[in-house]
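Removed: one protein chain of the complex. Kept in place: all other protein chains.
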Amino acid sequence: MIVLAAVAILLPFAAAFAGMLFGPTVSHLLTPLARRVRSPRPGTAAGRARVLARRLPANGPALIAVLPVAVSTVITAVVAFEQWRQPRVRTGTLTLVQTGGLPFAVSLDVDGLSAVVALMVCCVALAVQIYSVAYMRDDPRYSSYAAFVSLFTAAMLLVVLSGDLLVLYVGWEVMGVCSYFLIGHYWHDRATSRAAVKAFLMTRIGDVGFLFGIFVLGMAAHSFGIRAVIAHVPAMSHTTLVAGTLLLLCGVAGKSAQFPLHTWLPDAMAGPTPVSALIHAATMVAAGVYVVARLYPAFLFAPASLAVLGIIAAISMLGAALAALAQDDLKRVLAYSTISQLAYMAGGLAVGTRDGAVFHLLSHGAFKALLFLGAGCVIVTVGSSVLSTMGGLRRAMPVTFWSMTIGFAALAGVPPASGFFSKDTILSQAWHAARQQRPRGDFGSFAHSSVGGGTGTQGYTALNNAHRLPVIPESMPGIPSWTGWLVFIAGLVTVAITAAYATRTWLVTFFGEQRSEVAPREAPPLMRWPVAVLAVPALVLGFLGLGSDHLRPEPGMAAVSLLFTAAGAGAVFLVWNNDPALDPVRLLGPVRPVLQAGFHLDNVYDVLVVRPVLALARLVVSTDERVVDAAVEGSGRGARRLGGLLRATENGNPQAYVSGLLAGVVIIVLAVVVLT
Amino acid sequence: MHLVYPVVIAAMLFSVGVYGVLARRNAILVLMSVELMLNAVNLNLVVFDMRWADRLHGGQVLTLFVIVLAAAEVGLGLALVLLIYRNRRTVDIDRLRALADRDVDPDSDISAIPDDEGVRR
Partner (left out) sequence: MTAADVVIVLLGVVAVGSGVLVVATRQLVHAALWLVVSFGSLAASYVVLAAEFVAWVQVLIYVGAIVVLLLFGIMLTRAPIGRSEDLDSDNRVVALVVAAATAAVLVTTLVRGFRSAYFPLKARVGNGSSEVLGASLFRTWVLPFEALSVLLLAALIGAIVLSRTDIGGADSDGDTPQRRERRRGGPGGSLGLARRRGSGPDEDDTIVLSRVDEEV
């Protein structure tokens, strides 16, 4: 089992290097083979097979990229199935690395949570890799692109499956680097490389806190093993826990693009669309939420951190949803929507429903990847990502249209799409937390995930047992009620706004008049079908929640949430129906530029951080030049001037030299005569 | 015979040679002045040999040696002078400044020297 998980991680890892080194070589080797396959044969199989046969075998980097991820997907599916059949924690340690202080273990840790998230990661990665074969077909650097996506997949799987915080951190940073490289894939464009640097710097700011959070928790628990840390949580002092978890939240906010470190995500849309789908929608940005879920007991014992998380989540979900409403770039709409939805998960964690958050993570992974890939199809067809150039694409692109319709429905929370169920779970939990009720299922077993599940010898059975109804230890502090209220109200309002911007985007993209010159046509099959396949989980994933009593939607809450959805969507539809040629957002009036600029937060950062830092840097530079360099050069110049005095004697005239020599002799003789 | 007269004459001759070496511009004149100095030495050697009058006659023999050396020196010196003349078209000693440090302006050229990264400021 653990070996299988390790293979699932190592396959894309190896594929990354193989693709980088041997991709073109494999293409070379396969070309004659492909030519033989392509030769016309009477009564051949379906045309699609021939299309695949034409495209795939001759494309070495694509083969190297897709096949290992496909195998990894199968493996993680097997692992998840096994975990579902026999829910228990499986750990495996390769080696214990001795360091100066605490040792850390190169270990993997498979439980329900990690297995199901790993499966989701592999599925999305596979879809994205297949999609990229067509999307990046004409890109000269497709080979390195695919290799980085593979490397990213491996790193994400390492984060998900790691049993040790430091190993997790390794994967975490590799993800960040891959994100940097992939955002900057079109580096020759200045804005793109700047966006890549921005994403890198901002996540790095958070990562510093994250690393120190790991240190705090690891030192307190005398081990970096995730399970050991969780087992030690009740024994830790409150201050340690709050400090450690708050530091962790820095990294979470950076990676998951939460306020105040979220501004990199909209800019990151400069990267290729499949990358946005994989990294900046479905997986990497969800890693922050995943880590909180993984270390959830530590957060439960630090309600202050949960409150902070709740505030961050409330600001992020509301602000990002409003910003998404005003964007006129399809990818930026989706980017802000991602921030908003991630904030939902964070909010779910803040009010105490880990399973709700993970549930939403999975459904969001499915429908947001779907939306991004669909957006990629639309962008390829239209040739631009600006919403005002789209419109009327419904008929020309039926597969994309219907798939994205499901995606938007899931985003807006329209039943029966998955988003409805997962979002509703979080809202219900927020309502309970607001009214200080004990949560229904609590940190139970989404898809048989459990934090613990092992032997439970630490006297912490509530969190270690997957099947019994959890008993919350008396020592555990409750979640403050105002956090619940905050998340609940923000969540409800966000439901309406989300419905509004989803409807608006859907309408503007696919309905109305066609606004661009190009003749729209359906995307190539390799792009079309992954989108269509992703629509399936986006639609039906929610029904899995029905099997678990605490993930089942509560009728009252569902009604309220549906009401808000209908209000938001209806309002936009009415405005749009008035004049389908115009963008419904025009009603926002003067507020729109503010929202479009993301509340001018970039400018605020520019004033508060960037300019002072630049000024400081300039000061340092000028100090270096005027003081340090001046001192150094001044000493050099002084020495040269002083030397210039002596140099006057070294004029190259031998007679002068000999004169000096003889004069010296005379003086010495005189001195000897006088002195004796 | 008083020793002091020829000795003082030798000293004067030597000083004249010193002046010639230091003041003359033409290399051949410098060589002549060197000959004057050598002759002053020779005079000294002969005078002191005559004063001690030992069996070895070291003073006179050394005088002979010095004369031979002077011949060799003049031969080589003139060869050098001719070589210099062929190469430089001059035998003026004060115009042969190859020994001089050519980097004469300490202020202007500090910026012209590339720094460690090879960047001119």
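Descriptive notes on the structure:
Letters are used for the chains, namely A and B, taken in the order the chains are written, and counting of residues starts over at 1 for each.
We adopt the following convention: a contact is a pair of C-beta atoms (placed from the backbone, for glycine too) under 8 Å apart; a residue touches a chain by one contact, two chains touch by 3 or more.
Computed from a predicted structure; not experimentally measured.
Taking every chain of the complex into account, the omitted one touches A, B. Per the touch definition above, the residue from A:S193, A:T405, A:S516 or A:N653 contacting the chain not shown is A:N653. In the full complex, the hidden chain is touched by subunit A at residues 653, 655-656, 659, 662-663, 666, 669-670, 673. Panel shows subunit B; residues 1-9, 11-29, 31-33, 35-36, 39, 42-43, 46-47, 49-51, 53, 55-57, 60-61, 63-65, 67-76, 78-83, 85-89, 91-94 of it touch the chain omitted from the view.
Going forward, only the chains that are shown with their structure count from here on.
Inter-chain spacing, taken between the CA centroids of subunit A and subunit B, is 85 Å. For subunit A in complex with subunit B, the residues that touch the partner chain are 633, 636-637, 640-641, 643-644, 647, 650-655, 658-659, 662. On the subunit B side of its complex with subunit A, the touching residues are 18, 21-23, 93-94, 96-101, 104, 106-107, 110.
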